[in-house]
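A single protein chain has been omitted from the complex, and every remaining protein chain is retained in its original position.
Showing chain A:
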Amino acid sequence: MTRITAWRRHPLARYAVLILALALVGMVYTAFVQASRPADAALASGKLDDVAAGKSLFEVHCASCHGMNAQGTSTGPTLIGVGAAAVDFQMSTGRMPASNPGAQAPRKPMAGWVTPDKIRQIGAFVQSLGGGPQVPGKEQVDPALGDAGKGGELFRANCIQCHNWAGAGGALTQGKYAPNLNQATPTQIYEAMATGPQAMPVFNDTTITPEEKRSMIAYITQVREQKDPGGFGLGRIGPVTEGLVGWIVGITALVLASIWITAKKRQKS
């Protein structure tokens, strides 16, 4: 029996072989993965890479409902042509990825993995599929540059039939609703008008120009930041809460007062 044969027959040899084989496979795999990833740092920050990264994110997080090619399925609509603005709106408000199918996806905190960079990447991928509205620039949504008076008129003519005069939201049919506008950022308000998420119609640039959209944003943000001059605002939903307060506070207080007054009897002396 040679020394080599003795090693081969050593009780630990089979384990040594197994470990070597595993290490080899691992190294080959790593080499392949390294090769398939573009090493170029300039490319990594470029557009092309966003699209590619967005595509892989899309396949992991979105494709189960929207389809591998964003063509739409029975549970989610097609995303071809909705544009990066739609992706930015839906994901930055936490509506997408949706937690469960229902009449409407509610606004919620963003999922843990969602970062502005990932939203941008998925947006770039969706934008590459068929164009659509782009995410607006900072200046395009700056409330300070808008005309609140003009914006208010447009807001009343186009928005309040669903969102209420103070953006407090309202009910729509079959469990759908127009959400409260208090948490929406100027960018999100712009994107919502440009893309028409969920039950909302699209207000494109020929219906309402970008300048008009900016004025509406100016009105919405001015009114929601305003301190109610008349005291507690009661949710700014109008006569319903006012009537409740009138009965529950006003009439209750007066009934208690009447009980108190009549409980005071003249003492018999």
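Following the convention adopted for this analysis, a residue touches a chain if its C-beta (ideal position, glycine included) is under 8 Å from a C-beta of that chain, and two chains touch if they have at least 3 such contacts; residues count from 1.
We take it that contacts and distances are computed from a predicted model.
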"Cytochrome bc1 complex cytochrome b subunit", "Sn-glycerol-3-phosphate ABC transporter ATP-binding protein UgpC", "Branched-chain amino acid transport system permease protein" or "NADH-quinone oxidoreductase" - which is the UniProt name of the missing chain: "Cytochrome bc1 complex cytochrome b subunit"
Contact with the hidden chain (one of A:Ala31, A:Ala157 or A:Val202): A:Ala157
Residue of A:Pro77, A:Pro116, A:Gly149 or A:Pro201 touching the missing chain in the full complex: A:Gly149
In chain A, positions touching the absent partner: 103, 148-150, 152-153, 156-157, 160-166, 168-175, 177-178, 219, 222-223, 226, 228-234, 236-240, 242-243, 245-247, 249-251, 253-255, 257-259, 261-266
